[in-house]
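Okay, structure first, notes after.
Yeah, one chain of the complex is gone here, protein chain that is, but the others are all in their spots.
Chains: A, B and C, in written order; residue numbering restarts at 1 for each.
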Amino acid sequence: MSAEEAHPHLETLRGHQPRFRGLEAGHRACQGCGEALAARLVTEAAGPDVMVANATGCLEVFTTPWPQSAWRLPWIHSVFGNAAAVAAGMEAALKQQGRRTRVLAFAGDGGTFDIGFQALSGMMERGHDVLFVCFDNEAYMNTGVQRSGSTPHAAMTNTSPPGTARMGKRHMKKDILAIIAAHRIPYAATASVAYPSDLRKKVRRAMDTGGPVFLQVHSPCPLGWGHDSDLTVQVARLAVQTGLFPLVEMERGELIGTLPIREVRPVADYLRLQQRFRHLFAGDFRAEKELEHLQAIADRNIERFELRGTGKERYDTEGADTVHRGGDRWA
Amino acid sequence: MTQIPPGAFAQPGTSLEFRTGSWRVQRPVHRHRAAPCHAACPAGEDAQAYLARVEVGDLQGAWETLVSANPLPAITGRVCPHPCETACNRGQYDEAIGIHAVERFLGDEALRREWPYPVAAPAADAPRVAVVGAGPAGLAAAYHLLRGGCRVTLVEALAAAGGTVRTAIPRYRLPLDTLEVETARLLALPGLDFHPHTQLGRDVSLEELRSEHAALFLAPGRRKGREWNADFAIPGDLHTGLHLLETWVAEGTLPDHPGAVAIVGGGNTAVDLSRVLRRQGVPSVHLVTHQRIPAPGVPAEDAMRANPREVAQAVEEGVTIHEHRGVRRLILRGERVVGMELVHMKKLPDADGRLQRVAFEGTETVLHVDHVIPAIGQEVDPAGFEALVERGRIPVDPWWGRVQGQTHLFAGGDARGDHGSVSEAVGDGRRAALGILAVLAGEALEAPVPPEPVPFSDLNLHYFEPAPAAREPVLPPQERRGLEEVEGGLDLHGVRHEAHRCLSCGECLACDNCWTLCPDQAVLKTRERAADGSHYVFDYDYCKGCGICARECPTGYIRMES
Amino acid sequence: MLEIRIHGRGGQGNVVAAYLLASAAIGDGRHAQAFPAFGAERRGAPVAAFVRIGETPIRRRCQVRHPGFLVVQDPSLLEVPGTLAGLRPGGGILADGAKPGVAGRDGGEIVTLPATRLALEHIGRPVPNTALLAAFLTLTGLMPLSALIHALEARFSGPVLEKNRILVETAAAQVESGRWKEVVHGVAA
Partner (left out) sequence: MALPLEGSQALARTVALCRPQVVSAYPITPQTHIVEGIARLVADGQLECEMVSVESEHSAASVALGAAAAGSRAYTASASQGILLMSEVLFDIAGMRVPLVMTCANRAVSAPLSIWNDHQDAMAVRDAGWIQLYCASNQEAVDTTVQAFRIAEHCSLPVMVCVDGFTLTHTLEPLELPDQAQVDDYLPAYRFAHGLDPDAPRSLGTLVTPEHFTEARLGHHAALQRALGAIEAADADWAAVSGRGCGGLLEVRGDPQARTGILVMGSVLGTLEDAMDADPRGRRVRFLKLRSFRPFPAEALRRACQGLDTLIVLDRALSPGSGGIVGPEVKAALMDMTDPPRVHNLAAGLGGRDLPLDLYGRLLEAVEGAEAPLPFTLIDADPLLLPEADRPGAPLPEEAP
């Protein structure tokens, strides 16, 4: 039985959803794709009067297999490393035309931390009114899970496999936010698909702020991280609750806000759910050492951003997404 | 044929042509499942349903939802031990919802505002059903029979309706006014003929009732104190607990003024009596029970059957409770009790898995008292229906309450002998009424499968914030002297707070989580409730079956099914 | 068609000199072309630029290998190999020098004038090109000085232009008018 038969008005219902649908159904992301969820949330909060420049990556591939497109926004994909520059050109054009349409640039961590970084830095330096959104899934997923500058320390990828001589990625995850902060742009923040209200707030704040603004959205990849598709949000939440992915906001490079962690969870709770960290649970001394290393990184984040909540905040890792009956999150 | 435009651009939203639903191996479905409060309520109340209405401010609707199961909420809100709260999943999170307070509030509001019961006058040719006993079971049965379109003849041996609620519950728990008004509103319903002072076997016979009515419901209660069949000597001045309690409720005094009393039993009678004795000035009141004080984490079968709040108040009032204890023997000086020997005791499963009391040798202690009062239960007074009674109770089929070997004769309430609370009696009356209606309609009676409550582990608690329960005002122990009600009620604010705390187990909260977190835009929101009771529709043409909606559903309302 | 090569050091306004000369010619109704021999050299290194002036459109774009005239903006360059290479027989060399003078050189004639000193005096910067161009026009009679003034007007204005104008007149007065009038015909390509 097709959905139409079950609900004869499904198409009408879809057309009357009380939110803007920037990313439509029928896209070809994997089950439980964190990036698809993130892109959906970002475009819903930012749209509809926006244009998007999208770097090469899963997001581009799974949304636009011609003749279909899942986008309901003017959208352009050019190449891997130039999303920020294409967006800058769009912004320059719109500015010159005197139009108010805003420009977003979408890129994965590869298109942000690595190949797209130069264009991103240039765009920010020149002060374009562009919201650059990095969908951070911590590796090159489109090409089949290779390490990127964003891959966390010790994570397994196909180019950082664990073996007798190595324990996954040898290097640290690049502190992109600090680099972004050094550009002293008006607003930069990290967000997570596990905290959609917080994410939406940050998108809106970025849009309201204007100028070059930056958002790094932690977007789990069930395939690349090796977790069940239904755990996408749970895994993302644990990344925040352990301190491994701090949710922070910066204005002109100064820290202005964090999502405090009410109950700090041990990093093992987060890592255990993911195959990419499987080798850290082998029980040998190397595994123990790397587990401790990641715990120390989390501890350092918590200390650096003063993430430990007092337990009284309403808006913390436990309270930020409290639901209630009929609670229209997108009202 | 789709032609390739210059640069191979694509039109917006055309991905809808691609049905990703074919990728799915499991599908999310909305499964309304019973909340633990609902599953645990002997009266069949769906507390979650009326809490939901309270939260949105629909108080009368909430009361109507409530009285669709239980017509006596002002009474049960005060006297029921509320197993719903023991079962409440929120109890494992922070504190159970104060359902009793909400129930009581709605009951009182209905009395104050005179909300009419949702019952229409029966048709002229409506079948007539007799109900014996106007206690909670009889009143509930009469009410549900009226709702089902019957006329009801309600006979009561005493002068007024209420049964045990009237005779054995102290007024400080249930003010007389509440009892009078709520029962009077029921008795005034159209189609109900109430006959007080009419005792079965004396004023009217079973056969007479049978000949004049299409069906019968017997709820005579258990008014005869059970004999203490302990294998030790019995003191000459033994009074049963119920007798003493009824005396105090009726006359406001007790025959003796002893210095130290031990009450044996863990039910409401025992606890009420212990508190009455304290109010009478007995300095040392002991309560001996083989169970434990009800508390979170104490399994239901090991907890005293009395209302947990009453137990707590008894302790506040100076009653000493000896948990997990049984009486090994009484210590007599002649016929006079001077003390008793207690032993540690617990119910444990035997070889057949049935729970049996086990005493642990070598744990004996002596308690010095000058009175022992057994409050271990009562029996049915079989006058007028002797043939139906076996070993002090009327054996019935457990769900509908139809008397064994009978077709149109049902029984319930304390007379069943397998339970004894007011809400259990209300439930008996309701189910028997539904059974009678089915029998009259020529339908076969089949016991429904009780709903499986949503376990705590199926909830996603990340989405809730801890919040302490609202507390009703309670009279300080030193001021609990007379008949003044010990517990006050919550105000509207408190009641709404409790409703807001409800986790909505197994029911759609309309919280938008599934709609917000679906990566595939496969959850659509509806303006009205969807056919399945949710506020959302799964678009299976696009749902890939990732399971995020089910995993993140706060209430366990979404399940993944193959 | 007349071909001229201008030598100088990076930073002396060599290309500007070539552009000015061609611009003056174009402004005077001739056809002309000017382009640098662009190198990787930085400030101070010897550089060259080329000018062609003719009565018909100039089509060729090859470098000038056999100039009829050389303009040398720094006397030290006269000793650098290559500066005088390819000068047509009887061609003229106009060079910056300590004082005005005329001498034979490499089969042609060298005229010197203190162009840098004049520039310093009049415009305060050691840029000899304007003075040399004024002298060149005066020597060859290719076009009136006003053509150079017009070309300068396209680049300068206000006091700077005025100082340049005075410099042009001062420099022109230091050489013999029409001295190379015949040479021009002799060295045409």
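As a convention for this text, contacts are C-beta pairs under 8 Å (C-beta built on N, C-alpha and C of every residue); 3 or more make two chains touch, one makes a residue touch a chain.
All figures in this text were calculated on a predicted structure; none of them were measured in a lab.
*Asks:* Any idea which chains on screen the missing one touches?
*Replies:* A, B, C
*Asks:* Looking at the full complex, which residue from A:81, A:149 or A:224 touches the chain that isn't shown here?
*Replies:* A:81
*Asks:* Residue-wise, where is chain A in contact with the chain that is not depicted?
*Replies:* Per the touch rule, chain A residues meeting the hidden chain are 48-51, 53-54, 60-61, 63-67, 69, 71-79, 81-82, 84-97, 101, 103, 118-119, 121-123, 125-126.
*Asks:* What residue numbers in chain B mark contact with the hidden partner chain?
*Replies:* The list for chain B reads 4-12.
*Asks:* Which chain C residues would touch the chain omitted from the figure, given the whole complex?
*Replies:* Touch with the absent chain occurs at residues 15, 18-19, 22-23, 26-27, 31-36, 38, 40, 58-63, 65, 151, 154.
Everything that follows uses one rule, which is that only the chains that are shown with their structure count from here on.
*Asks:* Have a look at which chains touch which and call the overall pattern line, ring, star, complete or other.
*Replies:* Looks like something else, not a line, ring, star or complete graph.
*Asks:* If you average the Cα atoms of each chain, whose average lands nearest the overall Cα average?
*Replies:* A
*Asks:* Please flag the chain sitting at the greatest distance from chain B, going by CA centroids.
*Replies:* In terms of C-alpha centroids, the chain at the greatest distance from chain B is C.
*Asks:* Indicate the whole-number Å distance between the mean C-alpha point of chain B and the mean C-alpha point of chain C.
*Replies:* Each chain's C-alpha centroid was found; their separation is 113 Å.
*Asks:* Calculate how many whole Å lie between the centre of chain A and the centre of chain B, each centre taken as the average of the chain's C-alpha atoms.
*Replies:* A distance of 49 Å separates the two centres.
*Asks:* Using the touch definition from the top, which residues of chain C touch two or more other chains?
*Replies:* In chain C, nothing touches at least two other chains.
*Asks:* Within their complex, state which residues of chain A touch chain B.
*Replies:* It comes out as residues 2-4, 6-7, 10, 13-14, 17-18, 21, 23-29, 31-34, 36-37, 40-41, 63-73, 193, 196, 222, 228-234, 237, 314, 318-319, 321-330.
*Asks:* State the interface residues of chain B toward chain A in the complex, per the touch definition above.
*Replies:* For this pair, the touching residues of chain B are 2, 4, 8, 10-21, 23, 52, 55-56, 462-465, 500, 502, 504, 509-513, 516-522, 524-526, 535, 537-542, 544-548, 550-552, 554, 560.
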